[in-house]
Structures are given as structure tokens and as C-alpha cells.
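Have a look at this one before I ask anything.
For this view, one protein chain was removed and the others were kept in their places.
For reference, chains read A and B in written order, and residue numbers begin at 1 within each chain.
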Amino acid sequence: MTLHVVIIGAGSTGAAVAHDLTLRGYRVTVVERGEVACETTGRNHGLLHSGARYVLNDPPAARECAEDNALMRKLMPDILELNGGLFVALNEEDLSYKEAFLEACAQAGVPAEEIPIKEALRLEPNLNPRILAAVKVQDGVFDPFHFTLAFLATAKHHGAAVHTYTEVVDLVWNGRSVSGVKVRDRRDGREYAIGADLVVNAAGPWAGRIGAMAHVHIAVLPVAGTMVAVGRRWVRRVINRLCPPCDGGIIVPQRRNSVVGTTSWPVENPDYIAIPPEQVEAMLAAGEEFIPGFRSAPLRGISAAARPLLHESSQLVTADPGARGVTRGFSCFNHARDGAPGLFSIIGGKTTTSRLMAEVMGDVINEATGITNPCRTREVPLLPYHAFYV
Amino acid sequence: MRTLNLCILRGGPGRPAAYQTYRITVDEHLNILDAVQKVWATQDPTLLFRHACHHASCGLCGVRVNGRERLMCLTPIAEFPDGATVTLEPLRNFPWVGDLVVDVKPLMERMAAIQAPYVRRDELTAGGEEGTRFEDCIECGLCMSACPVVGSDSAYLGPSPLAMIKRLLEEPRGRDIRSLCLLAGDAHGAWRCHSVMECVEVCPSHVDPSQAIGWLRRYLILRGRRQPAEAQRR
Partner (left out) sequence: MERSLPYRPVSEHVARTPWWRRAAAWADLHGRREGWLAFILMRLTGIGLVFYLFLHLTVLSTLARGPQAWDAFIALARSPLFVAFDGVLIFGMLYHGLNGLRVILLGLGVGSRRQAELFWGAFVLSIVLTAVAVRMILMMG
């Protein structure tokens, strides 16, 4: 008998889980209160991480990135702009990290190659000529909406149903276990229940709200990041600052624009994030450090969305107000141990590794259901994103 | 801070259509999209709108701002004086889902029919090894809404799909040129355009569909002259 799984949230995580579970033979329904990828996923940098960004502070995450970066290149070539990336040292302090950085890249299996500064400036003529070192890595660029859509398109063609503008208002219980969701169709206000054998909470920064419906405490810390786009393609590849994760450390070229980001500050309500003007200013200044004249290009939008970072206790937040120290990894929970059998949560992570996150979630679900179908997302290529609509 | 009256067309299939005005105060360095999101988050959770990237890359937040097709994320608050009324309506010519949301499926079907590519070679920065970059077209549908021909001939391929065909014919990368020419040369293809030019004016992303359609016409004429010779050789 086919088990029915309802996935709450159509960000990159929910979409990848839908793809993974349909390939394992589950019947999948995705419910999303807005448009696909309309919040956290939609407003991420669109950077297919080489992993190098995390080698210094989170080597396991770096390794995961490197592995899935290589995989996604094969699985969704028409979604990715495989233009590579550079890590550049802008000052002596950055330069002091170089040896450790190269060492850590080698250990984490992240391909990285130091290149002469002259070569870096030939590749990127607009780059600040005063850079002190340059390391070539295998970054890529994608549009997060289309990235997510590709997963959902493939899931749909394997039988998944995707309901957008459908908000979960409550969970449905069968005795003491979760057996579905009660949803409201935001287009007409109609409320109805969707029965399910399992419910996966992939609601990102809102995962806590879904957890609360089952009286499960999920400690998600919504941490916002600001990004600023300018209307000129200053660089052809991703430019990272050679330092541990810092504000304004990355410039991503998107079409004829350049997007600089990001910042990191905890927010109360992820529904609406008012971007402080000084953050826009700080991002433009950061862009100026990489590329003299960066801010002379016209402004092409400013954005911020909350990342769902998982923290074990609230002390972590006060100890590190910017929350840069909180893990970029992800966690999968089977809430049977919290008194809500049938409910699962997947929280945290990065869009780059959403396939891997879904694989782990699928394994957790298989373990709970006793189904042994293995993960197939490493082999099955994704359909073009247009297929979502056809 | 600036206070605006957002006059939004609400409703949808099976719901009556009516304008509803929200008074909202937002920072003036933000955009209309932020104002709409603030309305949704603080005043009316039933409001439907589409958005994702907030920097003109996903192509989701296209609406008509005071009658004109624009991306809400590229419409600065600072453009409007304090206390101004800004009218927001969904895009025309697409099926209406509700409030500011339309169903972009017809556009996506067209793009799928011509097997639109997603990345292209980088010719914007000079020298060095070859990079790739995304197509200019973000498939936001603004041109489809602004085009009177799309509004009167619903089988018209439309400005952005035609511009995409031009891109593919320029750089086919193994695609079937003949079927692309059939689509472009169809009565609902490049010849249907009336040069109203609104597609060029509303495009937020450097695509010039009118120029592309002209290119296609020249291409089709020249190809028509070449083809008899090709046929004879066979």
C-alpha cells in the first residue's frame, strides 16, 4: 500500500523532500501558503556553494556542499550558471587565513586552487587591483525560484500534487498520532482536511508554528540577511571574501546584475522584515571594497529573508548576537519521541544541499515506516523547470 | 517613513472584484513590494501576491502599478509623494487566480514549447575564459500583459517567447531550427506583431522583443529565399 505524505512548505527543502519521497514510492502532497520559494529560499543568494565558504568554521557542511555541488551540476545543468568562483583576500587579516583555508579545503575535499593575482585580475578586470591573494573554487549561480521549481516539476511528473496558496491552519489527529493537515485555500477561503500517513514540516522559519500545533517545541531562530542588487554585471563569477563568514562577504552575478550580501541579524517575526537603511549602505560599501565603483551602478532591489537556524538553547543567541556561530547544518526530527507520531521536521540547511537534506529526511522516514526503497535522487536528473507548468 | 494608500484590486474567479485601499507606512528606501508584504503581514493576511527574490531575478512580482506593468520589487516607494494613492492591479491577459496573482502557465507553456534555454555565454565582460550567464528574460510576463495583440489574439505566441526564439536561432545548441521557424513564422508568430512597442517599454530586464521580432522576420524572409536551393540540392 502506498503511504501518503503531506509536506508543509514549498521552499527548496520541501521541494527536494517531495522529489526524494516520490522516487521512493510515496504518494506526496505539498502544501505552501504562498508561491513556490516565496520566502527564505526565494531570497537567498542563489549561490551554489563550492563548500569553501564553510571550510574554516563548519568542515562537515563544507564537505556536504562540495559533494552536492558536483552532483547538482549533473542533475540540473540548465538551472545552473557554472561560472566558478574566487576567494580574494582584501587585507592582511584576510591573507593570514589563506594557509589554513587552503589546508581546510584540501581536508574537506573542496577543490580550491590558488592563482596569481595577475591571473585573477585578468579573469575579473573590475576586481580591486589591491587584492592580496586569490583562490579559484567551483561555485555556481542559480535562481532559487527556478531551482526549487525544478525539484517540484520532477516530483509532479512522478505523481506529487503541489497546492500553492494553501495554508496549514491545524493538524489532523487520529487518536494520538498526526494523520493529516487542515488547510485553508487562500484563494477562496475554503477550509478542508488532507488526510496523510505522515506529515513533514518543512516550513523553515515558521517550523515552530507547525510544531506548536502538535505541542512540540521546535527552537528555530529566524536570522535575517540583507542582500543588495545593482544593475551591472561587475563580475562573471562569484567573488567571496577570504575570511570566516562575515557581513557583505559575497558578490554573486545574476544576469546583468550583481548581488552583494549578506548580513545576519535575528528577527522576531519572519513574515515582514523591514530592512534598515544602514544595512543597505553597509552592503554597498562592502561591494565597493571588492569592486571600486560598485555603487555607481543603479540599485536593482534590496531583499531580506529569514534563514531558519536551529539552536539548542536560547543562550546561544545572546552569546552571539549575529548568530554566525549557529550551525549551517540541518536536522531531521521524528516527533514520535515528542508525543506526535506521524509528524517529522526538517530544519536548517542550505539550498545547495537541499537534495542531501531530502535524502537524510527520506532515510529517517523510511526507518519509521519500515519501507526500504533507497534514495534515488543521486541518479535521477531533474526536469526543466518549465515542466512544472506543463 | 512615507505613508501611501495602496488601492489594490481584490477578488478572483467566483469572488466579486473590488478595489480595497490600505493605508501603510514604510521606509522610503524600500519598494512597493515591501509595502504590499507589510500590508499582508500586519493588516490583511488574506491578500494574495507573488514574490520571491525581491531583486528582479525570479520574475514573480509583476503587477500593474497605476495601470502600467512593473515589477513591484523595482518600484521604489520614494517615487510616490507622501500620502499618494497607488493603484495595484493584476497583470492583464492571464487567467486571474486572485487579487494580484495571475496564472503564468500560458507563458511557461510557450517557453516549454520552444525549449527555452536558461544559461548563455557571457559576452558582457571582456577577455579571459568563457563564462556563462542566465538569459536576460526572467519570464515575468509583463510584456504579455502590456501587449494589445496578446489581448486580442490569445493564440499569439507573445513578445517574450518570440524574443526567446530569436535567442535560440542565434545560438541553437542542437535545437530543432525547423520547428522554431514554424512557430515564429506562424500566423500567430512574428508576423502578428503590430509594433505597439509597449513590450520594450515595460521590460525590466534588457530584453528588446520588438527588435527580436524584426530580426525574426528578416531571418524568416532570408531563410525562405535560401530554402528552395536547399531543396534542390537534395
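Note that a contact is a pair of C-beta atoms (placed from the backbone, for glycine too) under 8 Å apart; a residue touches a chain by one contact, two chains touch by 3 or more.
Fair warning: this is a prediction, and the values are worked out from it, not measured in the lab.
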Of B:Thr21, B:Thr46, B:Ser195 or B:Gln227, the residue that touches the missing chain is B:Ser195
Per the definition of touch given earlier, which of B:Gly11, B:Pro76 or B:Gly214 contacts the omitted chain?
-> B:Gly214
Using the definition of touch stated at the top, determine which of B:Gly12, B:Gly62 or B:Pro106 touches the missing chain.
-> B:Pro106
Of the residues listed, B:Pro45, B:Gly83 or B:Gly151, which one is in contact with the missing chain?
-> B:Gly151
In the full complex, which residues of chain B touch the absent chain?
-> 64, 66-69, 93-96, 106-107, 109-110, 112-113, 144, 148, 150-152, 154-158, 182-183, 186-188, 193-198, 200-201, 208, 210-215, 217-218
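Please note the rule applied: only the chains that are shown with their structure count from here on.
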Given the complex, residues on chain A that touch chain B span 34-38, 41-43, 46, 78-84, 122-126, 141, 143-146, 165, 186-189, 227-229, 233, 235-237, 253-257, 259, 269, 271-272, 274-275, 277, 280, 300-304, 384-390
Contact set on chain B toward chain A in their complex = 12, 14-15, 26-27, 29-31, 34, 37-38, 40-42, 46, 48, 50-60, 73-74, 97-98, 101, 104-105, 108-109, 111-112, 115-119, 122, 124-129, 131-136, 138, 205-206
